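All protein chains of the complex are present and in place, except for one that has been dropped.
The letters A, B and C name the chains in turn, as written, and every chain counts its residues from 1.
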Amino acid sequence: MKKTEFLTGSFIALTLVVLLGVFFFQALFQPSYEGKVMPIDNVNLKDRVSLHYVLKNVNDASKYLATNGMRYFNNRSSVPSKTITFGKTKNLEEGSANEVTSIVVNYRGFDTLGEVTVLFISIIGLTMLIGGVKEKKLRMPSVIVRTGSKFLFPFILLFGVYIFIHGHLTPGGGFPGGAVIASGFLLLLLGLENFKFNTTVSKVIESLAGVTFVGIGLVGLFMKNSFLANFIPTGTIGFLYSAGMVALIYIVVGIKVGAELSTGVAELKEGNKND
Amino acid sequence: MNSSNYFSRWFFGFIVLSLLWLAFTFPFSLAELYTGLVVGAFISLFTAKYFEEFGISSFAPSKILGLLIYIPIILWEIIKANIEVAIIVLSPSLPIEPAIITAKTKLKSDIGKMFLANSITLTPGTLTVDIIKDTYFIHCIKIDKTDERYATESIIGKFEKHLRRFVK
Amino acid sequence: MTILIWIWSIILSISIILVLYRCIKGPSLPDRVIALDMFTTITTGLLVLIAHFLNNYILLDVSLVYSLLAFISVIAIARYLESSKRG
Partner (left out) sequence: MFIIGIILITIGVIFSTLGALGLVRMPDLYNRLQTSTKATTLGAFSTIIGVGFLNPAWLIKTIVIATFILLTAPISSHNLARASHKWGIPLSDKTSVDKYDSKTGKEE
């Protein structure tokens, strides 16, 4: 491994870890909203769900709280529940048709940042472990396999991009999309006899994507007073341009995971000959 | 056509990938169209080098017509192949005489060889085992003559003349 | 309609059991790989049938990813076998 690569990689990882630590402690020292702790033995599950989630609509929830105030906490059963219609309901809280995505990226976006960082660190560890292993020579591929992998590669890449751009509408999202992109690179590594995967470029792309993720979170912090808050209007549920920040973050996560896993696959095949 | 320049390959990739994007996201909407154009342009920017034998000239009407004629022919051959295999599988005595024979092709380009090999694999009782230069090694499930000229005419001939309309 | 879908699914399941028999018995490694390849192809068809049964467009994406991963795994195993000695 080249020294500069390693240094830049560790620098970015360190920056991410420090940022994570800062936000962690910031969350610790915030005052709690209610000010009193419920007794554990008679906690109702309904009390654990936020009003925004019950109403599924930010604007309605604020209006309801402004008029009814504390009465809401005493009488939960009278909260009006809204029906959600695909392609019609506007300005939903998170606006994503896929509930899993809204939980992973919107409610627990911080968690996802941690997961992506863990993946990054594990790929760095893999690179260190693999270093010094000799490359296994594969036989010449036949014409069919060579041409077939060249022919199919752009379409596989397109499919990966489709999965992570439509993460808020269909199942999938950043992680499966990245895995599909990495499988496209795996096909090229298997099918072409002299394909060289450029690990330096992939590491740069990955680091840029990570920085963009944190940057989006910081914009949320400045505009909505909370790290990774959804600061873009959420649009109509079921449309492509909806869900605000969820789609944006999944594009970033897809690019990052794709670059990371491709690097891992390339290291596994070629070994590391620099060090 | 092997030396089609970068722009022509990029354009080919752009058109094909954008159309495929619209097929993926079928209920047509303008948002999908814009996204598809951007994604297609971006992906084909750095995968254009893999479209070796394609370019703007691939959109010539004669070539598209050749492809459209080829599709029903290959589908019909696949159905015939399957009926043949079904008869062999269902007969109690398994009437097979397998052999690996050779045949020669006149196609020059890699992509043409790939299409021909895939067609051979999908059609009656034949399976491409390997290609070395222009010699195909074909595993046959049932063959009466192992002569190379006979094999070239009977197995390759029927696809080659249709394939030559759109690949070299 | 529902009965037809049940019949189709049951016939496909029987063929999957036949394939699994070859996968368990198969005298050599490539036989098992062929059986698994065929298993995935049949399962793709079954998945699309289930998508129609549940009226769920989403499963079509899943089946495409499934067939893609099956293809790449078979190519990987074949390339590994190609460049190693039997033993």
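What we mean here is this: contacts are C-beta pairs under 8 Å (C-beta built on N, C-alpha and C of every residue); 3 or more make two chains touch, one makes a residue touch a chain.
Small disclaimer: the values here were computed from a predicted structure and weren't measured.
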item: Chains in view touching the one left out; value: A, B, C
item: Sites on chain B contacted by the missing partner chain, in the whole complex; value: 20, 23-24, 26-27, 78-79, 81-82, 85-86, 88-90, 94, 96-102, 114, 117-118, 121-123, 125-130, 132-133, 137, 139, 141, 143, 146
item: Those residues of chain C which, in the complete complex, touch the missing chain; value: 4, 8, 11-12, 14-16, 18-19, 21-22, 28, 30-31, 33-35, 37-38, 41-42, 44-45, 48-49, 51-52, 57, 60, 63-64, 67-68, 71, 74-75, 78-79, 81-82, 84-86
item: Missing-partner contacts on chain A, residue numbers; value: 139-140, 142, 144-145, 148, 151-152, 155
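Please note the rule applied: only the chains that are shown with their structure count from here on.
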item: Between chain C and chain A, distance of the C-alpha-averaged centres to the nearest whole Å; value: 30
item: Computed distance of Cα centres, chain C from chain B, in Å; value: 23
item: Multi-chain contact sites of chain C, meaning residues that touch two or more partners; value: none
item: Where chain B touches two or more other chains at once, by residue number; value: none
item: Chain B partner contacts - residues on chain A that touch it in the complex; value: 142-144, 146-148, 150-151, 153-155, 157-159, 161-162, 165-166, 239-241
item: In the complex, chain C residues that touch chain A; value: 57-58, 61-62, 64-65, 68-69, 72, 75-76, 79, 82-83
item: Complex contacts: residues of chain A adjacent to chain C; value: 136-139, 141, 145, 149, 156, 159, 163, 170-172, 176, 180, 183, 186-187, 190-191
